[in-house]
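One protein chain omitted, others in place.
Order of writing sets the labels: A, B and C. Residues in every chain begin at 1.
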Amino acid sequence: MNLRFLGMKAFRTALTLWLVVTFVFVVLRTSGDPLVSLLPADSEPEVIAYYRTLWGLDRPLPVQYLRYMAAVFQGDFGISLRDTRPVIDLVTERVPATALLGLTALALALMVGVPLGILAAVRRNTLLDRLTMAFAVLGFAIPNFFLGILMILTFSLTLRWLPSSGTGTPWHLIMPACTLGLATAGALARFTRSSMLEVLRRPYMRTAQAKGVAPGGRILRHALPNAAIPVVTVLGFSLGGLIGGAIVTETVFAWPGVGRLLVSAVAARDLAVVQGLVLLIAATMVIANLVVDLLYGLLDPRIRVASVDA
Amino acid sequence: MRSFLGMALAVLTLALAPFGSALAQADTRPDLVIAVDNLWPTMEPVNGISTTGGRVHPSIYDTLLRRRFVGDPAGVEKEPMLATKVEQTAPTVWRVSLREGVTFHDGTTMTAEDVAFTLSSERLWGDRPMAPRGKTFARGFKRVEATGPLTVEIETTAPDPTVPDKLALMIAYVVPKAAYLRMGADQFGLRPIGTGPYRVVSFNSGDAIRLEAFDAYWGGRPPAKSLTFRIVPEFSARLAGLVSGEFDFIVLVPFDQRDVMRRYADVTLLDRQLENYPMFSFDTLPAPDGQPANPLVNADLRKAMVMAIDMDAITDALWGNATFTPSAPFNFPEYGPGYFDAARKGRYTRHDPAQARQLLQRSGYRGQELRWHIVRGFFPNYESAAEIMVEQWKQVGINVQMVVVENFDLAYRRPFHLLNMSMSSEFSGDPMRPLWIDWGPGSNRVAASHKTWVPTPKFLELGQAFEFENDPAKRKALYLQLVEEWETVTPAMYLWRTVVSYAHKKRYEWTSTSSEAMRFDAAHFKVAR
Amino acid sequence: MPVLAVEGLSVRLPGGADRPFAVEDLSLEVRPGEIVCVVGESGSGKSVTAQAVMDLLPPDLAVASGSVRYSGRELLPLPRAERLRLNGRDIAMVFQEPIAALNPFYRVGRQVEEVFRVHGAGDGAERRRRVLALFEEVRLPDPARVFGAYPHQLSGGQCQRVMIAMALALEPKLLIADEPTTALDVTTQAQILSLIRDLRARHGAGVLFITHDFGVVAEIADRIVVMQTGRTVETGTVASVLGDPRHPYTRALVAAVPRPVPRAQRAATDARPVLAAEGLRKVFARRSLFGAGRRTTALDGVSMTLAPGETLGLVGESGSGKSTLAQSLLRLVDVEAGAIRLGGDEVTRMGERRFRPLRRRIQIIFQDPWASLDPRQTAVDAIAEGPIIHGVPWADAIERARRLIAQVGLDPQAGDRFPHQFSGGQRQRLCIARALAVEPEILVADEPVSSLDVSVQAQILALLDVLQRQLGFAMLFVTHDLRVAARICDRVAVMHRGKVVEEGETAAVFAGPRHDYTRTLLAAVPGRAWFDVAGVGAGAGAGAGGAEGRA
Partner (left out) sequence: MRRLFAVPPLVMLAMLVLAAVVGVCLFGDALSPHSPTAQNLRLRLRPPSWLGGPEGYLLGTDRIGRDIVARLVMATRISVAVALAGTLIGAVIGTAIGFVAAHLRGWAEEAIMMLVDVQASLPFILIALTLLAFFGNSITLFVVLMGLNGWENYARLARGVVLSAASQPYAKAVKALGASPLRLYLRHLLPNVAGVLIVQFTLNFPQTILLETGLSFLGLGIQPPLTSLGQLLGEGRDFLLNAWWIAVFPGIVIVLTTLSISLIGDWLRDVMDPTLRDGGRS
């Protein structure tokens, strides 16, 4: 693996993150006074002034920016204005819940979406293909909060099979993960299908047939590895969808994750937390995309192994 | 080897089983789960003043006095809690005698030092208070001092008949001085220690707070083994959880969903009126230079707007008979016969479209757009009422545009003409807070950047006299004059008395309070036989 | 007994196609050790025949009737699984695009090994040994290294050898080769053809060889089947069909094949060159994700001149830099060093804005007529665009476009059609018209006939010849096909690895090549022996098939 290439990628990643931090800082700090909504409506002016000094909000914006950047560089994301706790603590305590939910949803989406996509591609233009794709499109045509509430009313209230909300047991995970994963499953199914169709047309698929490889072997050994390579790139984007979806899903199912934290921090205009979260999410996404890039290279021999003829 | 171990374990389990069940039988108290919409991030009882924090505080802390709601939903009487006696030893001095043998959750014993610290300038009302939000409620405090092991003296700047009422407020939730100073207000808010019936075992402000029975509670063994306040933002999830048995209590049942709740036989639905009235204020001040003139500086327009609204019909439509619109300003039943008269009618507080049109004619209003800033989710049904009111104003030719915003910062940005607010009727046994503290010269409505009126000289004069008047008859007369002066200006209109709905499993008997506070001590909660 | 006997085979096309059958009533036989060539232009149904034999037809095509017998066994009624078992073991196939025909995900050794595995032959070590032996047999250099290589690491010729090794793995009695050399350079093609000939002799398999190139046919075939639009028009031995074609279509085809016999040079002019390049250098750096970027030197100090009215042929194999040179002369590719003079103007580093008016003087036509026209522009608009850009009033430009359409041999009424409504040859005519619409002094033709059928190719070459005589432009003609270069060029320059290795009058270069590479190229021209024997002279070109001309 090429060090210069990795260095370039790392530099780009860092630059992207810096842009994100700056963007968020500028937008949030120019949008109004966070104290007014943070403190109760009838707060005395002295009280407001006290907190303003305490949190450094009385300094000029550039100073606040530099202080913030310096702190972030040292791993200090500040103190939550509302919670009076270090942002990093608040966030890290929520990450496992979101990670559990997100990864379960992703696993679910992969387990449902990829086989459906393969099936649809192999049986192209049959009823099965049409139904599968209609299901896949339906997956993201339903607003996920609505799906979540319908699930709660059906499986918790009426059937009483599953707990309505919260965490604790694997049972708690089922409804949120399904709600969150459905759209991604649909997207994966659609993408896998088109990727498979593309691969199935390739001349080497005909070669395999001419060799006498049975249909199952052709799909699994010849088509799938090649089709999987572009699907990997979609995983990076799916992650964004999952995090976005988590914001809503976690609220519906009272799942104590990063998404809920974000919603409450935004509602409370808790600047430090919003900044920290945006940075965290952006970092996750950027790094995930970096990983996907590398994975892509590792999977595809055409990129992994340089040509030797010249 | 392994099978031997397994056998041994099995034998051991069998041998211990009777003890286990005996232990279990020893504590049959329920583990209660209360599904709430949110939790305030700090449980420091003053910095955490809020609906979502106030629900939990009475389980962790005790106040010196408290209002008695058992047997009297209005809670007029105050009962001793950590204070056994509160007496006025001089016009400006009050002596508080404390209960003996009260233990904090950390095992230390409560002393006068703790109480004096709880109410001290260091914590509440000094220059750099540790809990700055206490200032509003500790108005007029001059000296708080421990004068004996179990006595505390409070001196005020002027004679203040409301001191005992203040000792039943959130500022009087007693905290342990040493632990509080050691941890600081912020840390204390995360790992709170009080004298209340339950002690906190874990607190995650994004998820839940868990409390266990504090069996050394001075008031006796608490009736529940544990309490868990869990955040469940979606009503559907709260409802499903209550019905399926995951939750024992849920808060904030939307009014229209009460019929749904009644379908479930093992669920009790409870409406509770609180000491609070959602309202909106008119911006009575001239627009700043460079902005279009504010038509609302004309009092006739304001009065026309009040009279154009059929508030009783709206309240009836949105709330049924769960609450009401007061028939005259500041005519609140919670202040008892002295200040409440069901027959009293306000001068403008009635639906009269004809007179509204007349007033409108006189006001010179020409259909300018009036912006009503509303913070989203400010009060239940507030936006629904606003939508109805906007329609009713349209009928008489008043053009109001509702602007729903995300938070107060945005709501306070001018230009606005109408601004959502609420008035609390809590705090003292008479309308001083809503009428004078909230509309007087120090109030936000006069002083803050989002101020909406300037009190008339007469209002100021009457209010100052009212604040320190001790004679009940004169005090009432001043009150009526103040209300009349307020009405001549009509700087606001209020909608109804706030009502909240709880639901819980039918097997519990529970007494609610007139504030957000939920009490789970033996007096207020028990499991039905 | 023939290894393959096809009788009355018809393959139905889906509804809405231009004809009901892709292959109609086809009969042919391949005997052991015999190479049967199926020859035809595009759309003649020759590939479909091969696919029908191996049960590889695309899902929308179906065999309608007929019989296919392999060593006497009727194949068509067999269940799919049964036919699949024959594939690779009894019948094997080699395809046109060798790199694409190999799975990019696996090492090529494993892919050859898979044939053994699928048909249950040998254990791991045994299979590997046999693959290495096969690689040796198809003359792959360093078989062990190739075994572990991925397809993209090998050249096209090497990949085709791998494919052939794969096909021979289980000693099939029938080998089907579907245009196996079309995508390869001419020297590689010669090697692959000789390999196939050798292997046929050694293994005694029957070979069904599909091609469009009569040169290749002459090199390799024992017997020939000529196909036109799905039907057989003529069959016979190679001598009878090539030497004495009976059917008019065959005759036209044979006549259309360009001969590697240079035409006479026209009077040389010593006028100042209209175009001159000196010491051009261009390096392509490719950044790759893993490993250092690769650098390819496309032009390595190339110089050339072009006199008014002459045609200079630029000959070379793929990767020799000839297209880069052509495009750099039009500033479609920027060179790193060297100088380009267009007439009297030094244009190498001239700003694009200043250069734009000069573009009128040099125009280009490309290889792929399908991609060379904006699909959303009518023929007239496309041709008129150049004059309009250079300030000709709209009406005049349209008028000129219509005239040009007629001049390139199309119906002027067809000018309002869109490109997809024209055939490949017609499109190439439109491209020529577009280039000539701005009355250039130089026309750069970058492989203009390489993707066209042989009969169409002859017509386009004839058209260019006529137009050049009428309009007097100079032409830089880029081609990989020496036979084509011989037909049209006054001078040729041979390019190899970014350099011009030999340059001179066409006849002189053909008669006495000085450079080794030029000699190799000339030797590799398929069908040389046949051309020599047949002695067909120049001038037999035009007039093949009347199908192209009018739209």
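The rule we apply is simple: a residue touches a chain if its C-beta (ideal position, glycine included) is under 8 Å from a C-beta of that chain, and two chains touch if they have at least 3 such contacts.
Note that the structure is predicted; figures quoted are calculated from it, not measured.
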item: Where the missing chain makes contact, among the chains that are shown; value: A, B, C
item: Contacting the left-out chain in the complete assembly, out of A:L138, A:L159 or A:L220; value: A:L138
item: Touching residue (missing chain; options C:R246, C:R376 or C:R403); value: C:R376
item: Residue of A:R82, A:R190 or A:R218 in touch with the missing chain, whole complex considered; value: A:R190
item: Contacting the left-out chain in the complete assembly, out of C:V53, C:V118 or C:L330; value: C:L330
item: Chain B residues that touch the omitted chain in the full complex; value: 234-236, 239, 254, 256-257, 259-260, 313-314, 316-318, 376-377, 383-384, 386-388, 390-391, 401-407, 410, 413
item: Positions on chain A where the hidden chain makes contact; value: 12, 15-16, 19-20, 23-24, 27-28, 31-32, 130, 133-134, 137-138, 140-146, 149-150, 153, 157, 190, 197-198, 201, 237, 240-241, 243-244, 247-248, 251, 262-263, 266-267, 269, 274, 278, 281-282, 285-286, 289
item: Chain C residues that touch the omitted chain in the full complex; value: 16, 22, 42, 47-48, 58-61, 327, 330, 332, 356-357, 359-360, 362-368, 371-377, 385-386, 389-390, 420, 431, 434-435, 438
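Simple rule for what comes next: only the chains that are shown with their structure count from here on.
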item: Identity of the most central chain, Cα criterion; value: A
item: Intercentroid distance (Cα basis), chain B paired with chain A, Å; value: 39
item: Cα-centroid distance, chain A relative to chain C, in whole angstrom; value: 49
item: Centroid distance [mean C-alpha coordinates] between chain C and chain B, Å; value: 86
item: For the chain B and chain A complex, residues of the former touching the latter; value: 35, 38, 41-42, 49-50, 128, 132-133, 135-136, 186, 189-190, 204-208, 230-234, 236-241, 243-244, 246, 406-410, 412-413, 421, 438, 443-444, 447-448
item: Chain B-touching residues of chain A, taken from the complex the two chains share; value: 32-34, 36-37, 39-47, 50-51, 80, 82-85, 90, 93-94, 149, 152-153, 156-157, 160, 163-167, 251-254, 256, 260-261, 264, 267-269
item: Contact set on chain C toward chain A in their complex; value: 54, 56, 81, 84-89, 92-93, 95, 97, 100-105, 114-115, 118-119, 149-150, 152-155, 163, 166, 288-292, 294, 296
